[in-house]
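Only one protein chain is missing from this complex, and each of the others stays in its spot.
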Amino acid sequence: MAVISYIQAITMALREEMERDEKVFVLGEDVGVRGGVFRATDGLYNQFGELRVMDTPLAESAIAGVGIGAAMYGMRPVAEMQFADFIMPAVNQIISEAAKIRYRSNNDWSCPITIRAPYGGGVHGALYHSQSIEAIFANQPGLKIVMPSTPYDVKGLLKAAIRDDDPVLFLEHKRAYRAIKGEVPDEDYTLPIGKADCKREGTDITVITYGLCVHFALQAAEKLAKDGISVHILDLRTVYPLDKEAIVEAAAKTGKVLLITEDNKEGSIIGEVAAIISEHCLFDLDAPIKRLAGPDVPSMPYAPTMEKEFMMNPDKVEKAMRELAEF
Amino acid sequence: MAVISYIQAITMALREEMERDEKVFVLGEDVGVRGGVFRATDGLYNQFGELRVMDTPLAESAIAGVGIGAAMYGMRPVAEMQFADFIMPAVNQIISEAAKIRYRSNNDWSCPITIRAPYGGGVHGALYHSQSIEAIFANQPGLKIVMPSTPYDVKGLLKAAIRDDDPVLFLEHKRAYRAIKGEVPDEDYTLPIGKADCKREGTDITVITYGLCVHFALQAAEKLAKDGISVHILDLRTVYPLDKEAIVEAAAKTGKVLLITEDNKEGSIIGEVAAIISEHCLFDLDAPIKRLAGPDVPSMPYAPTMEKEFMMNPDKVEKAMRELAEF
Amino acid sequence: MEHTSVGLSDEQAIDMYKTMLLARRIDERMWLLNRSGKIPFVVSCQGQEAAQVGASFALNRSVDYVLPYYRDVGVVLAFGMTARDLMLQGFAKAEDPNSGGRQMPGHFGQKKNRIVTGSSPVTTQVPHAVGIALAAKMEKKELVSFVTLGEGSSNQGDFHEGANFASVHKLPVIFMVENNQYAISVPLSKQVACEKISDRAIGYGMPGITVDGNDPLAVYDAVNKARERAIKGEGPTLIETVSYRLTPHSSDDDDLSYRKKEEVDEAKAKDGVYGFANYLRELNLLTETVEQQIEEELKVLIDEATDYAENAPYAEPASIYKHVYAE
Partner (left out) sequence: MEHTSVGLSDEQAIDMYKTMLLARRIDERMWLLNRSGKIPFVVSCQGQEAAQVGASFALNRSVDYVLPYYRDVGVVLAFGMTARDLMLQGFAKAEDPNSGGRQMPGHFGQKKNRIVTGSSPVTTQVPHAVGIALAAKMEKKELVSFVTLGEGSSNQGDFHEGANFASVHKLPVIFMVENNQYAISVPLSKQVACEKISDRAIGYGMPGITVDGNDPLAVYDAVNKARERAIKGEGPTLIETVSYRLTPHSSDDDDLSYRKKEEVDEAKAKDGVYGFANYLRELNLLTETVEQQIEEELKVLIDEATDYAENAPYAEPASIYKHVYAE
C-alpha cells in the first residue's frame, strides 16, 4: 500500500479503469495536453491518445450532453467540469436527461456517465471557485452523488462510479487534492456507492459529515479525546440518495448529533439528514440536532478575512462538538 | 371583494403593476398575442403593446439573462418560464447571476427580477410538465422563492415580488390555476415575502405545507374536525428563505407535526423544515416529525394509474393526519 | 426532382409514399380519438411527413441512430415503430415501447430500432446525437446519427454547443431543422433574424442547406449527400426543411388565436403528402386502384392498432417505483 494524495487517487482510478475497459473515456476542458487545470488527468493523454482524453470546446452543456449521448450508446464517459461552479450550464442535461433516461424509457435506455467536478472552498477561489453544489442535485432520483473524503475512498468510489450503470456526480474537494494523503492499495477494488462509512468509533457524541469536513472532524475529535470525550464520526460518502440506515444507527448510538457541511446551511444536505433522524429516532435523542454549516450568504468571498469567516475549519468544529457534548 | 381564480389573480396583479409602474414588463414564450399557454398574460399584449409584453425566442437562458440585464439597468422584468420544468436551461443565469449580483458587487448593483413558472402535477403532464422544482433553488442565498396557495396570496405576493429589490422565483401551481378560487380585494395590497401564514387554527396536530397541498390539508382537516381532531395548518408561502419563527411556533403549539410536499421526498423543502424544528423545539415534540411527500422517483408518469399513485391528494393527507393524531 | 435521378426505385418511391400517408392517417386518427375524449393529448406531424420520411429513407435504417423530436411520426415509422406501438403510446398503455405509458405521446424511444429516447425540454437531443456519433467514431462503426428539431428550438444553447462540438471533431451527425414557421404561437420572424436557419452552418464550419420540406425527394437527396459526407469522415451537415405546421401546436392549442385560417389553407394547398401523391399519379405509379388499396390497408392497420391499444391494460400503479436505478 502506497501513501498517495487525493488527486493521485483520482488519476490512478481513471488510468486503471481506462486500461481495464476500452469504453471508458474522459472529456472536458483542458483535460488533454494540459492534463486538467488541477492535473487530475495528468499523463492520460499520452497514454490513451486524443480521442479517449478529449479536449472539448468551452461548453458545459455539450460536455454533459455529448457524454450522455455516448453513454446511451454504450460507452462509459467520464466528463470533467473544470470547477463545480461551472456545472450550472449543464443542469438541464444532468437533471432533465441523465437522471431520467432509464425511468422515462421504462428501462429501455440507460445512461452510465460519471461527471467529475472539483468543489469546495478555502483555496482563495472567491465566489465562483469555492461553491458546494451538491444540494442543487440532491433531489433528483435517478442520480447518485458521491463526495469522498480520503484517497482510499476516492479510488474505490470513482471506480465504482465508472462501473455504475447509472449517472453519478462525483464531487472532489479541491483543497483535499493535495492536502489529504492516505494509504491506497495497489490492487483493484471498488467501494459501494450508497453506503456511509464510520471513520471513527465513539460513544458520547455523533458527528455526521462528508468531504473535507470529515478531516476537520477527525482532528477535532482527537482534541476532545484528550478531555475524555469520545466522538463517533460517520462519513456519508454518498450524499444522494442517503444511507438512511447508517444515519439512524449512528444517531441513535450516542443520542447527540452534530451535522456538519461546508455548504450554506439552509437547504443543504444536512437538513435532509436531520429530517431522517427526526423521523426515525427522535426518541433516542438527548439533545437537539445541531447543525454546523457555512453562513447563508451567496458564496465564499475572496479576501482572506472574509474567506476565513465563511470557511469551515477544525476550530469551528471543535467548538460545536464541545457545546454538544456539554448539552 | 370579487371571487376570482388563482390564474385571474396572476393576471390582475400583472396588469395592476404594469399600470402602476412603466418599468414593469413581461417577457417569455407565447406571452404576447397568445396571452401565454395558460393565458396568464391574457389581454396584456393588447393593453400594453408588444414591447412590454414581449414574445421571446425559444431560449430560457436568454429569457432569464436578458431579464437580469434589464433589471440591472433599473427595469422590473417579469420573466415567464412556460413550464417550471423548462427552467433548467436558465439555472446558470438564476443561480450564478441573479442570486449573486448584489452580493458580488458589494451592493453596487442589484437585480429586481421576478421569474414566474407554473409547476406541479395532477394535470396529465407526465414527467416534464409536472415537476416541483423549488428544491433545486432552495439553497441559494440572494434568491427568494414564493409558492402561494390562494388567489388572495397570489395577488398580494406577486405584487410584492415585482416590487421587491431582489430576484424572486414565483412558482404557481398549474392545477390551482382554474381549480382554486377565492376572494380577492379590488384595492392594491401586498403581502410580505418571507412570512408564513396560518391557514387554520388548531390544537391537536400541526400541518406545515405550501402550494396546492394547503388545500388538500384544509379539506382533510374538515373531515378530522368531524371526529373531534383539531388541525393547525401553516402555509409556508415563501419556501426560501423559510420563516423559521413561524415554523417553530406552529410545531411547538401541538407537538405533533406533519410536513407535506408534492415533491419527491428526499432533499425536498420539508427536510429543511424538519431540520429547523429538530434544532429549535425538539423537546416540545410528542411524536416523530412525519413527512408526507411524493415518492423518490424521477417525476410523475403520464398514464392515469401511475399519475394517481404519485400525486398528492386529500385522501393521502387525511390518512397521514389520522396516523399522526393517533400517535 | 425525379425519384430515379436521386437514386430511388419505383418501389422505394411507393414505399416512401405509404410511410408518409401512414403517418398522416395515424395522426388524423389521434385527433379523432382526442376530440372524442379517448386520449388526452396529441402533437402532430401534419405538414412535415414529406421531410421526415424523405430523410429517413436516405439513412441506413439498420445501423443509423435517430433522435427524433415530438413531431417525427414519419421518422419513427420509417425506423420500425409500428402503428400499434404508436397507438399504445397515444393511449398511454403499459405495453407502449416508448415509455410504458410514462411519457406523453410524441416522446419517442425504442432501443431495438435505435430510436433514442427523448424528453420534453426541446433541443437536449442535439448534444446526445453528437455523443452517439462520437461513440461511433471511437468504436469505428460506419453509421450516422440523425437528429431533428424545430426551427424555434434552434435558438436554444444546446443547438449551438452541440453543432459546434460535432464540427470541431468532424463527427458523423446530420442536423435537420424542420422549419414549420411557428414555435407554438411565435412566428419565424420573432424567433430568428437570419434569412435561413441553414445560415447558421457556416458559423460551425459545416455545410448548410435549405430544401423544400414538402418535397420528399429533395430532402432525400440532401440527407443522402450529408450521410455520404459523414461516413467519409468529413463531418456534420445542417439541413433545413421548409414547410408549415398544418395543425394547431397540439391538442391543447387554439391556433386561430394567433394566425389566420387563410394562411393555413394556403399552406394546405402545398401539402407534401398530396404533392407527392400527385407526382406518383403523374408517373402512373399511383393508380386509382393502388391508391384505394393503400388507403384500405392503412385503415385496417390503424383500426387494429387502435382497438388493441384501447383494450390494453395500463401499467400497475406500483410500477412507478421501478427503473429509477438499474435493478
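Should a chain be cited, it is by its letter among A, B and C, assigned in written order, with residues numbered from 1 in that chain.
Basically, a contact is a pair of C-beta atoms (placed from the backbone, for glycine too) under 8 Å apart; a residue touches a chain by one contact, two chains touch by 3 or more.
Just so you know, these numbers come straight off a predicted model, no measurement behind them.
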item: Touch criterion as defined above, residue of A:118, A:167, A:241 or A:298 at the omitted chain; value: A:298
item: Omitted-chain contact residue, chosen from A:4, A:40 or A:59; value: A:59
item: Where the unshown chain meets subunit B, residue by residue; value: 25, 51-52, 54, 56-57, 59, 61-62, 64-75, 77, 89, 92-93, 96-97, 100-110, 141-142, 144, 164-166
item: Interface with the undisplayed chain - residues on subunit C; value: 155-161, 164, 167-168, 170, 189-195, 199-206, 235
item: Residues in subunit A touching the chain absent from view; value: 29-30, 32-35, 37, 55, 57-62, 85-86, 88-89, 124-129, 295-298, 301-306, 308-310
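Criterion: only the chains that are shown with their structure count from here on.
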item: Chain whose Cα centroid lies at the greatest distance from that of subunit B; value: C
item: Distance between chain centroids, defined by C-alpha means - subunit A, subunit B (Å); value: 30
item: Two or more partner chains touched - positions in subunit B; value: 61, 85, 88-89, 127-128, 296-298
item: Where subunit C touches two or more other chains, by residue; value: 99, 102-103, 107, 119, 121, 157-158, 324
